[in-house]
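In what follows, a single structure is set out as structure tokens and then discussed.
Only a single protein chain was left out; the remaining protein chains are all shown in position.
Here the chain labels run A, B and C in written order, and each chain numbers its own residues starting at 1.
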């Protein structure tokens, strides 16, 4: 089974990249299931119902989130009724939405678990011990488990990868918006990458107009947020998974872009 | 001119990787000058005189540092008399050592500038405005300027890359110990990568024994630091620079490893 | 000379406290000059021209700010033309407004310097070395120098107090919204307090409705900001200064509140 996992989709440029690149990619790589991190899909901040629907329509079957999950307040109204959308599982008990979910396809179930790191990020519940608990739950349903670990510090991400090695199909980092060059299979067969990267405006600072962010660093003054225009890119990984064992055979990175 | 820049060398395994991989690499890529980040070369923490000498002997001509620069106190005794070693330039005025330096080779000078980020790192002086000041100084000596930006947050690193685009030959990120997959030439010709990566034990958490770091995340208890053993890797980039203009023609990433 | 320095005024309740308590306080303590931190005066976030005018009308002669200085964007339009208002001096050169200013009264000048800490706060320029520079400037005008050090960490605040001991009339901490019990004269005669406290709703979390903040800690979810109602308080210190030498004779703390 071939799973495509797409890095943080940023705003309209990111959604344009989905429209432009996704279908050909799915064909070329014979993708069975497409998952994406959608925490920045609505103008760079959060997700609305309308934009989620647009992404489903354009070929994404399942969305994960991250620290921007609540940026659009309306998500609180629909996340509980939307089985194709999860947020970090380690929010305190009682948070709206679910931290893991399933895709059913080809007579198989794929379990997806979303976790948030805690280094340089808010103090949610422990993603390490939590991961074991949630993975055990998911494994009662299916051996195929994809973890989106939305985190900042490379130490935390790499550590979780090794910690879950042999326990899940893949640990895929998101949040830094820069794809890393360390995709590999770990010792016990779990596919790992520190960060899948970003889908949105290429000549930008993590999606935002570069002049704005440069100026903020220079002046330490607040500035109006604006996404960059120009060339767009899609960052992703393709997982080739044995659907009977959940074991990943291969992880490949993808970087698509146009020249604007 | 071909410059090899090697990502953070971690301890004895990192130095073994230098011994094993550097000479063949220099030959294969016709390297003229080799620079490395040495902030973790002494057992993962800082740099001693003896270890610096070992690295020079083994083919590295110049060392940059980062937040671990002072971990071995003895560096304070020799850094002022060592022209082949710099530390982040944005330490407050009066700090031991220099923030930029030069390699003289083939009748040319290469200027190297070391900067530290401030996001999730100590509040040194502003690396953005400082960069302009120091680059202007260096450019009075040579058009070839390599910047090692030792920083955590991708936003800060990408922003500095764009900020210095057209002003320097290359902005090379270090510190996260994970190579990123975004090496490119920016619009005005500056070579850029968010992180060059790490040279040291491959099956580790940033060089450290993985069980130690996993346990620290699980228990939040302090633990004795120990570098990992097993397979070693070297992470680097090769810059192909026009030595008359300082303009980079090409940036390529390098990942070498053995299987232990 | 008697100077009253009032801790962070929070929103309408804080301004009500000014209306209610300031005049009697000024009379009782024979206050010559009244200074207040106004970074939260506009609904808890920043300062508008109208609210600044209200505070001047109600007896405050000079306003200092802090990390919330730019929360109301309109301040950028008037801060440059308002000599009774300063923001942290250690913003990068070129920021709108001034970092120090003067009150002229009774044939005397009082210099006021506003600084921001950097521990757990944005990486502005170094307040320690900057302080010396700005104090030297001010001292060419007057021996009376009041420093508002807007900072989080007690270590940074206490250290700056000792660092400036004997160089200024007073180092007064702000920002934590909780008055500390350590007001004293340091060895060389500088008056010091780690935090002057907060002027606003008493039964609150730093001015905000307590249920909102408790809920945020419990759920880690964002929540609509709302100031608390109920009893109000005023926190301040009174400095008794020898106006010829600038030396403080005495520092007293003030806590006024009603029962709602």
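The rule is simple: a contact is a pair of C-beta atoms (placed from the backbone, for glycine too) under 8 Å apart; a residue touches a chain by one contact, two chains touch by 3 or more.
Small disclaimer: the values here were computed from a predicted structure and weren't measured.
The chain not shown here makes contact, within the complete complex, with A, B, C. Here the missing chain is touched by one residue of C:43, C:158, C:185 or C:256, and it is C:158.
Screening C:16, C:54 or C:126 against the full complex identifies C:126 as the residue touching the chain left out. When the omitted chain is restored, the residue from C:90, C:179, C:199 or C:248 that touches it is C:179. In the complete complex, the hidden chain is touched by one of C:203, C:226, C:242 or C:258, namely C:203.
By the touch criterion stated above, the residues of chain B touching the omitted chain are 70, 73, 91-92, 94-96, 122-124, 218-222. Take chain C: the residues that touch the chain left off the picture are 120, 126, 128-129, 152-156, 158-160, 162-163, 176-182, 187, 194-195, 197, 203, 205-206, 210, 213-214, 217-218, 253, 255.
Within chain A, the residues in touch with the undisplayed chain are 92, 118-119, 123-126, 129.
Basically, only the chains that are shown with their structure count from here on.
Interchain contacts join each chain to each other chain, per the touch definition above. Shared numbers divided by all numbers used gives the overlap of an interface; between chain B and chain C this overlap exceeds half, so the copies present the same residues.
Centre to centre, using the average C-alpha position, chain B and chain C are separated by 43 Å. Residues of chain C in contact with two or more other chains: 92, 123-124.
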